[in-house]
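Heads up, one of the protein chains got dropped from this complex, but the rest are sitting where they should.
Coming up: subunit A.
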Amino acid sequence: MIWLGIDTANTPLSVAIVKDGVLLVEENSGMAINHSLRAMPAIEELLTKAELKPSDIDAIAVSEGPGSYTGVRIGVTIAKTLAWTLDKPLVGISSLRALAMDALFFDGLICPIVDARRGNVYAGVYRYDNGKLISIYEDGHYSLEDIMKFLEQDDNQVLFVGKDTVMHEGEISERLGQQAVIAPLHFNLPRASALIHAAIQSEQESDVHTFVPQYRRIAEAEANWLKGQGKDKSRE
C-alpha cells in the first residue's frame, strides 16, 4: 500500500511517500516559496527518489486546512486531481490535527496554532487518549483571547505547536504561565507522514469530486452579503 501525503495549507511545504507502513521519503520546508512553484516538482522528485511511478500510488492524504486560502487550495487541487485521474481514494486531514500529531507522548493538551492576522488564529485543542488524537475544542478561526479563555479553565499543561506560536509567545506565557509549554523547533512544521498516519487511522474516504478545503471561515464578500440579507452566519 503506497500513500502520497501533501500539505500546502500554510507557508511550510510537506510531501511524503509511505509504503506498507514505512516512510520512504519526505520533504519538509519552512521556506516561504509559492506552493505552485514547489509542490508538483517536489512530488515528482519524491516519486523518483522512491523509484515509483504516479500510477503506483494507492491512496492520497491531503491537508484540508484551515490555513492560507490559496495555499490550501493548491494542495487540495493537486490531491483531488491526482486521486480522480488515478482513480484512487482521497483522505482529507485537518492541517491543525497534522501539526498536533507529533506530540504523541505529551501528557496534557495540545494546541496547534496558525496565525491568521489581527490577533486571530486558526487553532484547535487536542488530547491523546490511548494513542488516538481527540479534538476537544473544534478547529476554527478564533481570536487568541477565545483560545486562552478555554485553556485557562483547564488544569492540564498545554503544548503549543506550529511555527507561528513564537508570534504569540508573549501573550501565551502571560496568560497561562507555567501551564504553557512551547514546542521545540522540530515540532513546528507539519509533516506529510503524520498526515498519512492520521489518514490510515481515520478510515474515512472522501468523495473526490466534491472534496473542498475546510476554510473554517466564510469569505469576506459572502459575510457582507449575508449581513445585507439579514442572515448573518459569519463566524467572526
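The rule is simple: contacts are C-beta pairs under 8 Å (C-beta built on N, C-alpha and C of every residue); 3 or more make two chains touch, one makes a residue touch a chain; residues count from 1.
Definition applied: contacts and distances are computed from a predicted model.
J.: Would you mind picking the UniProt name of the chain not drawn here, from "Chemotaxis protein R", "tRNA N6-adenosine threonylcarbamoyltransferase", "ABC transporter ATP-binding protein" or "Transport permease protein"?
T.: Answer from the record: the omitted chain is "tRNA N6-adenosine threonylcarbamoyltransferase".
J.: Please pick, from A:Val15, A:Ile74 or A:Leu144, the residue that touches the omitted chain in the full complex.
T.: Touching the chain that is not displayed is residue A:Ile74.
J.: Write the list of subunit A residues that the hidden chain touches.
T.: Counting only subunit A, the missing chain is touched by 34, 36-41, 43-44, 54-55, 69-70, 73-74, 76-82, 84-86, 208-210, 212-213, 215, 219-222, 225.
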